[in-house]
Structures are given as C-alpha cells and as structure tokens.
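A single protein chain has been omitted; all remaining protein chains appear in their positions.
Labels A and B are assigned to the chains in the order they are written; within every chain, residues are numbered from 1.
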Amino acid sequence: MTDVLVCIKRVPDTSGQVLLTDDEQSVDARFVGFTVSNHEHAAVELAIRMADATGGTVTLLSVGPADAVEQLRSTLALGCQAAVLVEAEPTGLGPADVAAEIAAVVQDKAFDLVLLGNDAADSGDFQVPVRLAYALDRPIVVGASSVEIADGRLKSFVDGPEGEETYDLPLPAVVSVLEGGVEPRYPSLKGRMAAKKVEIETRTPTREPVGANRVRLTLPPAEPNEVEVLGEGPGTAPAVVDLFERLAVL
Amino acid sequence: MIVTLVELENGSVSEISLETLAFARSLAAEGGGIAIRAVVVGDVDAPDAVAAELGAHGVSEVLQATGDAFSAYGGAAWAAALQAARESTKSVVVTAAGSPRGMEVLAHLAARLDVPFAANVVSFSGLAPFVVTRQVVGGAAQEEMKLDRRPAVLTVAGHSWTAAAVGGDAATWTTFSPEVAEADLVARVVATGTKDSDDSDSLKSARVVVGAGRGAGGPEGFAAVGELAELLHGSLGVSRVVTSLGWRPHHEQVGQTGSRISPELYVPCGISGAIQHWAGCSSSKVIVAINTDAEAPMMTKATYAVVGDMHEVVPAIVEEIRGRKG
C-alpha cells in the first residue's frame, strides 16, 4: 500500500497569449483562467495508478492562495482522496520557501513518496523538487516519465540523452515528473462529485518566506509564426517526401 | 572566476554547452576578463580534442572529475563534483546549459549551497547588483531576477546565445577526484536502454498521425490518407465533423473532445483547423497541412503547408514514397 503525496501548483493557463498584471509581478489569467501544469497532471496520473495498484491513497498538496482550492478540487476529481492547502500569497514565495512548506507537511504526515512536476508552468524554477529532497534528506529522481513501486523500492524511468534511464532506489524518496510518459485522465462526473465532499485541510506557512528575487516580469517580442509553403498541387509531392525523409519518419 | 558545467555528446562538447560558454565569455568580459573554467564529469574519450574545442570557446582550464562515483549519471554526485570544483577555483558564478542535466545538477548545487538558482537565463544586466533575465512561462514571458548571493548559480537557455569559436589555445587539463558521500549515490542511473513504445492506444501515442477532415468528401474519401498513414507507420485521425457525419467511427476523432495527440509529425488533410480540432493537435512537433484554402487556420498555424486538393496531393505523395522505396 503506497500513500503518495502529489504537489500541484495553481498556475495561469497559458494556452493563449500571455498577459501580465499591471504590477508586472504575475501573469494575468483573466481570459484564460487557472490550471495545473501538464507535468503535475502526469504526476497525479502516476500516483493514482500506483495507489490503485497497491490499494493506497493519493493526497494533494498545494502551496498558494486560497483560490488554489479550485485546482485541488478539480484534481481531487481525478481520483485522489485528500488535499492540503498551505495558504500563502504566491508572489511572496520563492522556490526555497515552497520546498520548506512542502517538507513540513511531508514530515508531519510521513509520506514515503512525494511526486512533483518537473518545473512550474509559470515561474519555471526547475528546483523545488530538488530543494525538497535536501530539506527531507531524501534521494530524488528528476524528470521521471514513469515510476513503479516493487518490494519497497522505487523504480523510476527517465528519458535520458542516450535512452531510457532506470533509477532504482529505496523509499522514502522524491520524484519530479516530466509529462509525456503517461496520458493523464480527465475528471469523471462521479469523481467531480466525490471531490466536492472532500474536506480540504488548510494550513498556514511555517516560516517567513525569503522570497523569489523577482524584480519584474516582461514580455519578449512576439515571434511571428512563419509557415513554409511547400508549394501547390500534386507536384509538391517530392518536396513533401524530402521533408518526411529529413524528419526520419519514413 | 566562472565555472561552467560542460556536457559531452558522443565524445565532443554539446552545442548547448558551447552556447553556455558564449554567455560565460560575455559575463567574463563584463567582469574585466576573468577566467572561465569548465568542469566535465566522468570518462572522456578524447581529452585533447575536448581541450582544444573548449579552449577555442574561451575556456582556460578543464577540470575533469574522475572516480567510481561518476561511472553512471547521478544528479547529486555530479553536483558534488561541481561543488568541489567551485570551491577549489573560488568561482563566484556557476553556469550550466539549460538542458535537463544542467538544470538538475545546478538545482542540486544551489540546494547544497543554499543560494538562489536562476534557470533558463538569456541575458544579464550589470554585475552589482547582478540581475539576470530568464525565460519563464515556457518562454512566453521573461523574469528579471536578482542573484544577490555568491556563487551565482544559473543555467543558460538553449538558443539564447550563439556558440562561436573565438580562437583560444587548447585549455589546460586537470583531473580531480572529489569525495562523494554515500547519500549522494543513492539516486543514480542503474541501466540505460531503449524504451518500449506504448501501443495500447495507437492514436494518442503515435509518432505520426495523418488527419482528414471535411475535405475527404465522404466515407469513401479516406483510402489515400489511410494508405499514407500506413506508409509512415502512423495512425489515422479525423476531425469532429467527420465522425459527426458518420464517415468514420468516433474513436478516430482528434480534438478537444476526442484524442489529444502529440506526434513528431501531423499531416492534416482537408482540415480547416477550427479551435476545437487545434486544441487536440497543437502539441504536434511538426505539422504539414494540406488544404485547398491557403487561409484556413490550419494552413496558417502549420509548420509547412501544401496548397491543394487532398484527393490529388495525397495520392501523389503515396506514389512518391512507393517510388523511392522501390
């Protein structure tokens, strides 16, 4: 039985053009709303599969604003059992602060396995999972596409530069997950209704944040999307097949 | 002093590491010509060639970490090596490529040193205070970030700098064998192999998808696209209108309410690319769109476009592939 903690972050959905708030400290989500990153969706999917396979549970944790309850609920709907919110103003938090808050919850609740996304979709820090591992004094696998638990050990797989790399380590451990290894599920109606009934535990931060060292956000000049027109009509076929060869799909 | 973690690829320095050195040179020049040292971890097949290449890119000395601890990759172990090199060189800046390994190792290093870490830096503005600009929101926005502790730890975003040989002498080569704690060796690669592809759901995981929309004209209009999909070892996906009209079964639908695909290559034929469909295929790496309407959204969002009737263009492509295969 594996009880997994998965950390998720309320982030602006960035499938549209990114806009900034007037204070240049955050992404303005008014047209797109908030979501959870694909890495974290993959982490949740892996956790649910592990929990289902072992009769365990999945607990969600978010460190963020009160509104992050929205993301906790919609993720609970996928088939998770519990959720914790450490309520804190997100612009004041740096990666070390988030790692410290997660660590406090993990220590308090004694989770053997913590999954996180590889990097946050908004702040792109690439470090919270590692800092968490150090805070907990646990080993970490970074960028895993899948995980397995067998005989109290964790097998984790990473798409490395030379092929699929296998890690094999004892629990307790921390894993950061990269999207692509599993197809995350969508919520079902029953899941959504079950999620409504879950009481979300709210906590306050355990320490004063050190902050994110952010001066401000800016927007880079937009790069025009240049379509290359290969040509008109069936005579284009050789050029298309040349391209297929270059892409090594033939 | 700047120390840069350099990754090797097939025995030579990776392109993104060379780009990182271009950033490091710019930073070194701003600092009044301070030296750049490179750290490589583990075995190196041809040290002379690497020393020459790194020297040409402005590195004065290469520090090679050797020992059993580096026989396989492990983020903590590599960070331990980099940490030792940083200490011995008294470097105030540690850089690495914005590659998965660069990110991982520097995250470890920053955690070990309890200093901030800036990922995906594209530029800097001034040294005191040292403010870097880095990519956030997947590159859609940038953050100006203050790195007020030393060493400053950062990775350089790929493609943000151009690798350029500046013609220096070969770097001097020094090996060192840092001590690596047992705990730093717990998480390391134990095996490397090829990945089994997941065939459970061929459309979602397909490497190539050939798509067809209303332009197919009717249930009989899918023969050529099906053939092309087969030749490309791919799957057939269709737009919602095709399933709504009953031309193809529902499970072949790509889109918001169907399968969301992320193939290496997507070839939408006769699909206008309405938002509903785009939401399901926008993660495709390369899109080659075939459509009579050059202004259809799919044609303007694609990587490549062929203007023409799918019923003429697709058979011609099929014939061309057969011809080349002989």
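As a convention for this text, a contact is a pair of C-beta atoms (placed from the backbone, for glycine too) under 8 Å apart; a residue touches a chain by one contact, two chains touch by 3 or more.
One rule holds in what follows: contacts and distances are computed from a predicted model.
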- Message: According to UniProt, what is the chain that's been left out of this complex called? Choose from "ABC transporter permease", "Extracellular solute-binding protein", "Heterodisulfide reductase subunit B" or "FAD-dependent oxidoreductase".
- Response: "FAD-dependent oxidoreductase"
- Note on the structure: Contact set (omitted chain vs shown chains) is A, B
- The listed residue (A:E24, A:E70 or A:E201) that touches the chain absent from the view is A:E70
- Among B:K90, B:H159, B:H233 or B:H251, residue touching the chain not depicted: B:H251
- Task: Extract the touching residues of chain A with respect to the undisplayed chain.
- Result: 13, 15-17, 19, 29-34, 70, 73-74, 185-190, 192-193, 196
- Query: Where does chain B touch the missing chain, residue by residue?
  - Reply: 214, 240-241, 243-246, 249-251, 253, 256-257, 272, 274-276, 279, 295-297, 300
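Convention: only the chains that are shown with their structure count from here on.
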- Item | Separation of chain A from chain B, taking each centre as the mean of its C-alpha atoms, in whole Å | 18
- Sort out for me which residues of chain A touch chain B in the complex. 12, 14-15, 17-18, 20, 27, 94-96, 119, 121-127, 129-131, 133-134, 137, 139-143, 157-170, 173, 180, 183, 212-220, 225, 227-238, 240-241, 243-244, 247, 249-250
- chain B residues touching chain A - in the complex, by the definition given at the top: 7, 9, 73, 75-76, 100-101, 103-104, 107-108, 110-112, 114, 116-117, 119-120, 131, 133-148, 155, 183, 186-195, 201, 204-205, 207-208, 231-234, 262, 264-265, 279, 282, 286, 288, 294, 299-309, 312-313, 315-317, 319-321, 324-325
